[in-house]
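Sharing a structure below in structure tokens format, with a few things to ask.
All protein chains of the complex are present and in place, except for one that has been dropped.
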Amino acid sequence: MNKPLLSARNLHKVFKSPGGKQTVAIDQVDLDLYTGEVVALIGESGSGKTTLGRALLRLISLDQGQVQFLDQDLLALKGSELRQARRQFQMIFQNQQANLHPRLSVAEMMDESLVLHHPEQSAAERQSMMNTLLDQVGLSNHHDRYLASLSGGEQRRVGLARILATSPKLVVADEPTSGLDAAIKLQTIELLKTLKGESLTYLLISHDLGLVRRIADRVLVMLRGRIIEEISIQDLGMIKHHPYTQKLLEASNLGKKTDIEHTQYKNASIEDVRGHSIGCHYCSLCPLLANTPELKDLCYSQRPTLTQQVACFSLSKERELV
Amino acid sequence: MSQIGLDHPQQKSAMLNEATIRWSLWLGSKLLRGLSLLCGASFIIYATLRSAPGDMVDLILGLNGTPEMKADLRAEFGLDLNIIEGYGRWAWRALSGDLGISITFMPGEPVLSLAGPAFLVTLSIAVVSLLCSIAVAYGLAILLGPPRPRQAFLLGPIQLLNAAPSFVVAICLAKVINELIQFQLAGGGQIPPSWYPIPTYQKITDSIAPFCFAALSISLGDGLFTDLFNALRAELMSLNESLFISAVRAKGAAVRKHLIKNLIVPTLSVFTARLPLVLSAVVIVEYIFTLDGSGYLLLQAAKNRDVPVVVGVSLFFIFAVIVMNLILDLVKALVDPREVAKGD
Partner (left out) sequence: MTGQSTGQSTRQSTWYSTWYSTWHSAWKEQPLSFKLSSIIVVLVLCFGVINPFISYDPVLDVELSRRDLAPSWEYWMGTDGQGRSVALRLFKGIEAFFFPGLIAGLFAAFVGGVLGALCGYFGGWIGRSLSAVLELIDTLPRMVFLVLICTIFPPSILLISIISSVLFIPSIATIIRRKVEALGAEDYILAHVAHGFHPLKIISYHILWLQCRALLTRQMIFVFSYVLFIETALSYLGDYGVQEPYPSWGNMVAQSRISAVAWPWALPALAIIITIAALLAFGDGIARREEEVKR
């Protein structure tokens, strides 16, 4: 296989709240993204998807791990090098208003980005480039509009146009369709698809499986900071999944969010000295354990690693046999 | 620790102990903060003194200084040492109560005995005017209830007039009263009444009138009243509408008690925030009403270039503000111990 565009190893991030409580947001995650593919990161809210996406782009500091982007060690970059590198990976924020500055008009914002990323261009070139970009996202006559007078979908699209101005290689899209009504959602998905072209890579963070099915090539499932399963899009729903994935799929088929309470995982498995649980996060809810009670000790006391594309003792073995 | 019940006497005493430790830690940190602020601020003053152009001693004494006086002054301000050591010497002397002696304004008088009593006058004017304004602001806020557009016609002009600097208010007050009295005097040639504020008055004990007028002009000037009114009214309104109070009301408990308890802290905060500004305002107002407070002293001494007195009075002001802050912090903590529990 060819070299990944971005490869992350052993990422680790712990948040400390002022009360001294620690939450593991990213728990030893390994991740490879290849040029031109769309990888979806799914999981319920609070599972660390957003944190992982932001950490990969160096918007949040990591406690541990390496991130390799092309040939650069991303975590070692500093100052102007980092800013230079940033134009190759961009982010669409979940909060659509976050993609825009409230006091700048669309044209001002676009111009600002173009000046930043194409300083060699003349004003006229920038103007024509801005027009092309805004046409591309379907906002050709919104130059003088401000954040407050744009709809949610339009705000996202301005954000997109702005991102395209940097001609990035990787775009992390954090819930790009949340808060949009169905029609606009479809439009946005189509737009994302058309803009993708050959060489753009998306990391799509979402719990909207409809969106994921439409454009993703590969799906990663996250549970409490760990990636527990990796599924290629053809297999999604076709094979026996990790019980947690199964639950997510069922919930989405019923058209609702998962009803698993985050707190239910707590204190389930054995904890280490810092109070971080070691075993499988799903052990207290796992239906598989009913059939294979002999695995129980293992599940409660050891971390399942991602083998055969799933982090589950029982399933890994099954798949190995097949 | 969190699971401990209060039933066992042993554990109870442990809890008590912990509370004492937390309190003393809190108090210690507050004291340390106050002390470091005091040191820093007095250092700024000392550094300002040192940075005076030319020889400071000549500047202070002018032409009439004898050599011993000069040497004395040098020693007092530690002028022959470097700035840090000099500050140490000076601060130590100041701390032990030796603020030097007045040179030109009231020659030979120790600064401490000049500035101390004078400062009490100043402080009481400031506190009285602040407290009165707060009381009136609350009264008006309760009377007017929540803000309505119509009240703008009443409050607008008040706010406009209240923007006047207090010294302008004081001048106008003094002048108007002067006119009124002169008018009466022309009729009968009586002795001025006891509340007549300006020329006949000699000592603070003679008449309380100038004191009252000073306090009045402070309250009316510098936007003091409108600021207090706006802040306290907002506080009152939000508290009145808050769920907490409605819950209490639903339970039928005494609302007033809770209201008062919850208003103490914001009121004190307003008081603390405003005190330094009010103290500054008192300086000129005292001068206008010739009250022998520290503002009058300061300005007279400054007129005579009496540096030790000016410095002494400045130190008093700084000291007072820091101490008042400490006291108010303590009161706040006693009313609302959550502050302490948070810890630093």
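Here the chain labels run A and B in written order, and each chain numbers its own residues starting at 1.
One rule holds for everything that comes next: a residue touches a chain if its C-beta (ideal position, glycine included) is under 8 Å from a C-beta of that chain, and two chains touch if they have at least 3 such contacts.
Model, not experiment: these values are computed from the prediction.
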{"item": "Per the touch definition above, residue among B:L32, B:A135 or B:L160 touching the missing chain", "value": "B:L160"}
{"item": "Touch criterion as defined above, residue of A:D144, A:E190, A:E250 or A:D297 at the omitted chain", "value": "A:D144"}
{"item": "Touch criterion as defined above, residue of B:A141, B:I284 or B:A333 at the omitted chain", "value": "B:I284"}
{"item": "Sites on chain A contacted by the missing partner chain, in the whole complex", "value": "54, 57, 59, 83-84, 86-87, 90-91, 93-95, 97-105, 113, 116-117, 141, 144-146, 148-149, 159, 162-163, 166"}
{"item": "Where the unshown chain meets chain B, residue by residue", "value": "37, 40-41, 44-45, 48-49, 52-53, 56, 59, 156, 159-161, 163-165, 167-168, 171-172, 174-175, 223, 276-277, 279-281, 283-284, 287, 298-299, 301-303, 305, 307, 310-311, 313-314, 317-318, 321-322"}
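Rule of thumb we're sticking to: only the chains that are shown with their structure count from here on.
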{"item": "For chain A paired with chain B, centre-to-centre distance based on mean C-alpha positions, whole Å", "value": "57"}
